[in-house]
Structures are given as C-alpha cells and as structure tokens.
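Missing here: one protein chain of the complex. Every other protein chain is in place.
Entry: subunit A
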C-alpha cells in the first residue's frame, strides 16, 4: 500500500515536472547541442564530437518573429522536416543577396541563412530563402564547454 502510494506520488510529480519543463523549453529557452562544423569558428571550432558546443536557445523571440541580420537561429529544415539546423541570418525580407550566379531578393516573410563556415555548410545557397515561420529559436550564448561560456557575437 505504501509503495503504491509512493509510486503514484512520484508519477504525479514527474508528470507535472515534465509539463512545466516542456512549457519552459517552448516558451522561455532550451539547451541544444551543435553538431557539425558549418558554424565554425563560432561553434565547434574543433572537429571532435566529444567537445561539441551546447548553446542556449531563446524562445521569447518567437512571440512576434522579430529577427535581425546577424542573429544565429535554430530552424526546421525545409526539405527534411524533422531535422533542425543552426545558421546565421544574413538577409532579412526585402534585402538583396548575391549568391554564386545572380542577385536574389529575399521575399517577404522569409530570410536568407548561411553558416559561418562557408566551405562546409548546407544553407540558403542550396535550399533558398526559408520562411520565418520555420524558425524555432535564437541562439544567445554558449553554455558548454565551460571555457567557451559566453555570449556570441
């Protein structure tokens, strides 16, 4: 009887805790690992997955989708909807971007994203401008490893 009651209490508490945690992760901020070197040297300056950076993703910006050129954002891939990429916004709606062949105007409601490491980055130069609605958060600081702790430029 005591064990059943204890288990029930633990179940209730963990259910409530997970609901609160999910809300905080959706509304406030979450921590995500950075994989790959497309944002070198801003993230993952060494190619060793044991030293991958973990970054803090701010979710308050999703209230009005207000972003600026230079923001590093997490967004859902336009081609593989389960994947998420981290890249930097280099073009806001209405701006002109010179890609390899021609000059492109970023349409309303979209943005042009590129990785800081242009040689090894799958970004808007491949899949075009992405709708702002795909953005899931803005990266504000690195939280791990401790020697790289701090705000990002």
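Following the convention adopted for this analysis, a residue touches a chain if its C-beta (ideal position, glycine included) is under 8 Å from a C-beta of that chain, and two chains touch if they have at least 3 such contacts; residues count from 1.
To be clear about the criterion, contacts and distances are computed from a predicted model.
Novice: Have a look at "Metaxin", "Cullin family profile domain-containing protein", "Vacuolar protein sorting-associated protein 51 homolog" or "Mitochondrial ATP-independent inner membrane protease subunit 1b" and point out the UniProt protein name belonging to the hidden chain.
Specialist: Answer from the UniProt record of the missing subunit chain: "Mitochondrial ATP-independent inner membrane protease subunit 1b".
Novice: Using the touch definition from the top, which of A:80, A:101 or A:151 touches the missing chain?
Specialist: The missing chain is touched by A:80.
Novice: Name, in rising order, the residues on subunit A that touch the hidden chain in the full complex.
Specialist: Looking at subunit A, the ones touching the missing chain are residues 16, 19-20, 22-23, 26-27, 64-65, 75-81, 107-110, 130-135.
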